[in-house]
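What follows is a single structure, and I will ask about it in a moment.
What you see is the complex with one protein chain gone and the rest in place.
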Amino acid sequence: MKPPFGSIILDAAFRLMIPFILLFAVYVLVHGHYSPGGGFQAGVLFAVSVILVRLVHGRDAAWGVSRKGAVILACLGTFIFGGIGLLTVIFGGNVLDYGALPLGPHEAEVRAMGTLGIEIGVTIAVMGVILTIFYAMIGKED
Amino acid sequence: MWAQLSTHLQYWFIAILLLLGLYGILNKQNLMKKLMAMNIMQVAVIIFFLTLGQKAGGTPPVLIKGVEGAEAYVNPLPHALMLTAVVVSLSTTGVALALLVRIYRHYGDLEEPDVLRRLGK
Partner (left out) sequence: MRRLSWLVLVFAAFVFFFAAGDLPAVGDPDSPPNTHVSPRYIEASYKETGALNTVTGVLADYRGYDTLGETVVIFTAGIASLLILGWMSTKEEENHP
């Protein structure tokens, strides 16, 4: 990653694309209940946008996720998932039985919200893992 | 066997894909090519499971208002399981690539005979 391989054309093109990739990732995440999509796909899209920035701009990218941040994200996502499983046990249900969460009277809506919660956890975990693998591959030139 | 041509053709193509991956794993010398062959085998297994869940005339398993009944939608269970398989395939590929990078740094080569020769030394 020593010389970033971005030319001016690549730079302009990715500058245009990355906001839409991020927006599409958010759409895929929160609309996963009603259309094809879900946590894994959204996580991959988030990771792709960060990797694109990193590839085009190299080390002096304006924003991104650091090497340590990627590991923290991977841990955090798995922790959110496991934490929601633990919360359902604390509120008196089985593991990952979202109906036990005290979020509202309608059980289907509560379950949909619990599903969204673990989808967010999965998204963060997948994003962190892909970035971790990417940073492990490119070596130590940080 | 030929009487099943119209109903089982897809399975034969999947078998060909699986054999292609097996051929790559057994006969190629380059470790990177072996990894690609392994990925081809994984894709073959994924397509096989998705094929088992097909229904003639079924729509994708996203419920549409006005379309009722289990016959109108394809089986969602293989889709969910194969989403798992895709992600596991991603993680195995990641670990395998990390091992390949490590081997390349250590031996300077990814050809299997060379690596084995230096391992035996």
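Order of writing sets the labels: A and B. Residues in every chain begin at 1.
Heads up, the rule we're going with is that a residue touches a chain if its C-beta (ideal position, glycine included) is under 8 Å from a C-beta of that chain, and two chains touch if they have at least 3 such contacts.
In this text the structure is predicted, and so the values were computed from the model without any measurement.
Chemist: Using the touch rule from the top, list residues of chain B that touch the missing partner.
Modeler: Within chain B, the residues that touch the unshown chain are 1, 4, 7-12, 15, 18-19, 22-23, 26-27, 51-58, 61-63, 69-71, 73, 75-80, 83-84, 87-88, 90-92, 94-95, 97-99, 101-102, 105-106.
Chemist: Which chain A residues touch the hidden chain?
Modeler: Touch set of chain A with respect to the missing chain: 32-39, 71, 74-75, 77-78, 81-82, 85, 95-96, 98, 108-109, 111-112, 114-115, 118-119, 121-122, 125-126, 128-130, 132-133, 135-137, 139-140.
In this section, only the chains that are shown with their structure count from here on.
Chemist: Just curious, how far off is chain B from chain A if you go by their C-alpha centres, in Å?
Modeler: Between these chains, centre-to-centre, one finds 24 Å.
Chemist: Given the complex with chain B, which residues does chain A contribute to the contact?
Modeler: For chain A paired with chain B, touching residues are 34-36, 38, 40, 126, 129-130, 133, 136-137.
Chemist: What does chain B use to touch chain A in their complex?
Modeler: 60, 62, 83, 86-87, 90-91, 94, 97-98, 101
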